[in-house]
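Note that this complex is displayed minus one protein chain, with the remaining chains in position.
Coming up: subunit A.
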Amino acid sequence: MSIDIKLNKKLNNFNIDIELSHDGKCLGILGASGCGKSMTLKMIAGIEKPDSGKIVLNGRTIYDFDKKIDLKPQERKVGYLFQNYALFPNMTVEENIGIGLKNKSNSEKKSIVNGYIEKFGLKDLEKRHPYELSGGQQQRCALARIMASSPDIIMLDEPFSALDSFLKDKLQLELLEYLKEFHGDIIMVSHSRDEIYRFCDKLAIMNEGKIISFGDTKSLFINPKKLEAARLTGCKNISKAVKTGDYSIKALDWNVELKTQEKVKDSITHVGIRAHDVCLEYEKSENSLEVFTDRIDDAPFEVTYVLKNSDKKTQGEIWYKIGKNMDFFNDKENFDIKYVSLPKDKLLLLD
């Protein structure tokens, strides 16, 4: 199971120019809305035409600009789960699932369709039309339809964006279970880092049509290396930075000198730290700074303190996140943040 992708396409405001190889289970593509993620999937599926490039799926060349190979989407064996699921509204659940089955007798068809109806928890819904199903049922039906057509690869295009947020967590876990039925590669595109983190072993981070980071999902989240990658993986605190020594930098937006654990590269432009990695301090210590609370963002289970350097020479914000189950937090009246430190082993050095 493998896929090699090299694609170029000129879009209105930027060019897609990517090269990716994948031979694992699930590859995630993380990127902001409109960065070319969906377009990339559509080019792999053959729905959109690239300007040039090459796609090899399980050793089968499905597109090669130089050799003038351009298989129709019908021949590519690429399953595509659309954002809105694209179930055929004029057909029932069982008709939707059975439509991609070819060269099979009616009784064979029926038993395959029934198998998927059973597996995907759609029993007793087989005679319903898509508009009579809930969002989760529609998603399962769409996935069953794709699997029935036995593709070599399944691509998921923002699979949860059409669902209510309180349903998402449950359905994400559910989908994960159903996808285990599938033994080919999976590519998932999303702007949600939670979804990507849960689903994907490998991660490609995309910005304006280019892959800026590629690697193991977990390690990319721990060390994104690139500025845009840090932003997209959810790093809230990012400051411009300059190198001041082999193991020290100055964070310009926070006006503070920081020691680092990693050796600082000459190419460093920014430093970042995740909001939950910021440490509360009661006195000056290594990598600490004196701060005042600019504003507080109160969410149901956690609170974010937006802090600024007390010297007021810079406007850079430091977000500090704290769970509401912390003991000392309950003593709200006396809770005042005076010092925070940015532990050197948690700093993300970015370029």
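In this section, a contact is a pair of C-beta atoms (placed from the backbone, for glycine too) under 8 Å apart; a residue touches a chain by one contact, two chains touch by 3 or more; residues count from 1.
As a convention for this text, contacts and distances are computed from a predicted model.
Remark: of the listed names "Tripartite tricarboxylate transporter TctB family protein", "Molybdenum transport system permease", "V-type ATP synthase subunit K" or "Monovalent cation/H+ antiporter complex subunit F", the one matching the undisplayed chain in UniProt is "Molybdenum transport system permease". Among the residues A:Lys72, A:Lys180 or A:Lys313, only A:Lys72 touches the chain that is left out of the figure. Per the touch definition above, the residue from A:Val93, A:Ile117 or A:Ile146 contacting the chain not shown is A:Ile146. Residues of subunit A that touch the chain left out of the display are 42, 45-47, 72-80, 82-84, 86, 88-90, 99-100, 102, 145-146, 149, 151.
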